[in-house]
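With one protein chain removed, the remaining protein chains of the complex are shown where they sit.
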Amino acid sequence: MNLLTQPVGPMHYLLVGAVLFVCGVICMTAKRNALGVLMGIELVLNGATLNFVAFGSRFLRGDSASSLGLDGQLMALFVIVLAAAEAAVALAIALNFYHTHATIDVDDASELKG
Amino acid sequence: MAEYLKTFLPESYAWLAYTAAAAVHVALLFVLAMMIVAVSNWAERKIAGRLQDRLGPTRVGGRFGWLQSVADGLKLLTKEDLVPAGADRFLFRLAPYLCFCASFSVYLALPMASGWVAQPMNVAVFFVLAVAGLEVLGVILAGYASGSKWSLFGGMREAAQVVSYEVPLALCAAIPVMVAGTMDLVEIGNRQAGGFWQWQIFHDPFTFLTFFVFLTCAVASVNRAPFDLAEAESELVAGFMTEYSGFRWSVFFMAEYASMFAVSVLGAILFFGGWNGPLPVASLLGLTCENHPLAGYLGGLLGLCNLLVKGYLGIIFMMWLRWTLPRLRIDQVMTVCLKYCIPLAAAMLLGAMLWCYALPGGLWAAVENFGG
Partner (left out) sequence: MSVAIQWHSLFFLLMALAACGAALAVVLSANVVRMAFWLVVSLGAVAGLFFLAGADLVGTLQLMVYVGGTLVLLVFGVMLTARQPFVDMRTAPTQWLVAALVGASLLAVLWQAALSVDRWAGRGQTLADRQAQAEPTAAPLGLALVGVRVDKPDQADPRLRDGMAGYLLPFEVISVHLVVVLIGAAHLARAKRRPTSPEPPQTPRTPE
């Protein structure tokens, strides 16, 4: 196959990142379980992180002058840490919702509906 | 090795040489871990017996029951394959293998002698801690997928315990990393070459105390008694493993022993000099790589024996603890973690940091400077 004999560049990482991002977006829009929506958010963040790491990788770019270098990896580090924090808060909100409404279905979160 | 094998094959089959070399390395690691599991199984029963003033297995394979592990393994392989009716079949079948993979992947980064490591990484300590923490996912899925509330409780308790103890474990592992200045396990081991006074546990009193906190957290994070609530036989039947029997149970069991050995070896490399013995025998006898490749190999073998002995002493200590101390309750477990281990580890980190700043070179350098 063509891919196996050719070196891998940032483009391939971008393609994978795009697939993860889109899967995350579909999860966020189409899942009724609030935790399913949260899983979509995680996928979206990972797709974006892959992009950062791909552009920051000197190994993939081959010429260090054009890569982000450490900045890409530092961004990835910050994204991972902040994603963990955001998942904790989102889970706390979801569990609060579950305790007060006895359901985790986001379709039932309609009290502010006009 | 791959280059050597490549000379035998035509050019278009060069990939076969790489695959064969990789397969040999994988087989070596796998066999190492499996031997540890088999020997630990036998040792557990013998040590348990002796501590309880009885003999343990004495029939299978001679007077000391050497083949008891083999007999146990055969029995487990031939048991009926049960999946409970209310279980989630796919996750039920998958969970033991998740634990197993996490537990065995740790051996990728553990060096057995200077330079004898499957994948040299400069973030080896971090990798070991990260991958060892992935076992908890297998445990939770096993507890959920069994379809019984006792399994679920056992799984959740164990997950809470392992995840909480990862924090002080990582803090305690960070202290020798800070003293050595690198996360690469091969480097850390090499820095402790010389006599036993070069070992990092004797570097400063804070690192000395850290070892004991590390030991406690390591025992807790592999769920051995006195922290073995997840398998508490008198409370939860067998916790998350209740519905598992036969081969799948043995996979969990292999994962537990493999991680016990892995954290023992990690502790040995971080604190006790790894493959360096108490006296620098290998360099005294001239068994280093500079003299002759074969001499270097023999020196490495000596180092491997040293490391295996240290790791095994760790396992025997954990077994001794299991059959001596009573089990802790879940709230006591969490109290020990949050109120004792974490503050102690943080205080040790601060102390070791100040010591490294004020007295670089360790205790013995400080003593020498004081005298002179």
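A few remarks follow.
Chains: A and B, in written order; residue numbering restarts at 1 for each.
Everything that follows uses one rule, which is that contacts are C-beta pairs under 8 Å (C-beta built on N, C-alpha and C of every residue); 3 or more make two chains touch, one makes a residue touch a chain.
It should be emphasised that the depicted structure is a prediction, and the values quoted were computed from it without experimental measurement.
Only one of the listed residues, B:99, B:113 or B:152, touches the absent chain: B:152.
Take subunit B: the residues that touch the chain left off the picture are 14-15, 18, 86, 88, 90-91, 94, 121-123, 126-127, 129-131, 133-134, 136-137, 140-141, 144-145, 147-149, 152, 156, 159, 163, 166, 182-183. Remark: the residues of subunit A touching the chain excluded from display are 3-16, 18-27, 29-33, 35-36, 38-40, 42-43, 46, 49-50, 53-54, 56-66, 69-74, 76-78, 80-89, 91-96, 98-105.
The working rule: only the chains that are shown with their structure count from here on.
Separating the CA-averaged centres of subunit A and subunit B is a span of 32 Å.
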